[in-house]
Structures are given as C-alpha cells and as structure tokens.
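Left out: one protein chain. Kept in place: all the others.
And now, chain A:
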Amino acid sequence: MDMFIKQRIKAIKKGDQSAFADIVEMYKDKIYQLCYRMLGNRHEAEDAAQEAFIRAYVNIHTYDPTMKFSSWLYRIATNLSIDRMRKKKPDVYLDAEVSGTDGLTMYSQLADEGASPEDALESLELQQMVQEAILKLPEKYRTVIVLKYIDELSLQEISDILNLPIGTVKTRIHRGREALRKHLGHL
C-alpha cells in the first residue's frame, strides 16, 4: 500500500497525470466526507474536495515524504474547508440542500413529511440533527471532531494534520464533545 503510493507520487512528480487518478480514486471518499461534514452541503463539499485534489497535484513538490501522504491530503482539505467556512454565511436557507439528504430541500421535506415512512424520517431527522450539531461547532472544534469521528483518525494523526500539539488536540476534542453533548445528549 505504502509502496504503491510512493511509486505513484514519484510518477506524479515526473508529471504523469494518470498516476494521480489512482490517488484520487483511493482518497476521494475520505476527502469528500471530510469536506461534507465541515461544510454541510453536498454540492459545496464536492467542489471543495475537487479543489483539494487539484491543489495537492499542483503542490505535490512540497509534499514531505516523512509525513503520511493521507495526513498531507487531509491537511489541504481541512484548510480549504476552513477557508470556505469563513467565507460562507452561517444562515440556513429554505431552498438550501438539507444536510444528510441527497437533493432534498426543506420545501420538499415539508411536502413529503406525511408520505415518508415513520422510521426513515426518524433516522433522517436524526442524521440532520447530528449534522446540524456538528455545523454549530466553532471551526476549531468542528475540525478535530470531524477528523476523529468521521474519518476515525488517531490523536497523533490529527496532531500531524493540524500541526498542533497532542495536548491541544485533546482539549479541543473534549470541548467539542461537550458542545455536541448539549445538542445531542438529551435525545
């Protein structure tokens, strides 16, 4: 696995684009997931994830092989998502895509409420509540929570990605978890 990635990176550095396609294929789900949880919108997440990969390709020469390649990719995607979060207005619009659903807006939800099966709606609602709770987190807590729970990364990896001491990562996870508990703990 590691050898494969190393060899692909070598080829990319020589300018071979098709080698990069393998890298995108390998990490697209993870990177997309990260962007989605950070931004809360499928369309924006897709856009951000694509930009993250393009940035990775353009800046491949700055990749330091002592770092895990996935960590480096995560760092790019995290920074990019934070940039976009800052530019974004925090308001939720009725016609915005509902988080955790595919192409569903609040309008269609209002209309379909009676038709949907009870349990499906329940889990859909729960999905939405979780995503909204994550989106309500301040960016520094949101980042660590997403990396830890959505992408199941270790504290050490998160510390590498964010270039923060492990102690700081832990404190942020604790605070983030407490903040989430306030929204989700009573369910």
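Brief remarks follow.
Definition applied: contacts are C-beta pairs under 8 Å (C-beta built on N, C-alpha and C of every residue); 3 or more make two chains touch, one makes a residue touch a chain; residues count from 1.
The rule is simple: contacts and distances are computed from a predicted model.
From the set "Sulfate ABC transporter permease subunit CysW", "SpoVR family protein", "Anti-sigma-W factor RsiW" or "Lipid II isoglutaminyl synthase (glutamine-hydrolyzing) subunit MurT", the protein name that UniProt assigns to the chain left out of the figure is "Anti-sigma-W factor RsiW". The chain not shown here is touched by just one of A:Phe53, A:Phe69 or A:Tyr141, and that residue is A:Phe53.
Listed for chain A, the residues touching the missing chain in the whole complex are 14-18, 20-21, 24-25, 28-29, 32-33, 36-37, 42, 45-46, 49-50, 53-54, 57-58, 100, 102, 126-127, 130-131, 134, 145, 149-150, 155, 170, 173-174, 177-178, 180-181, 184-187.
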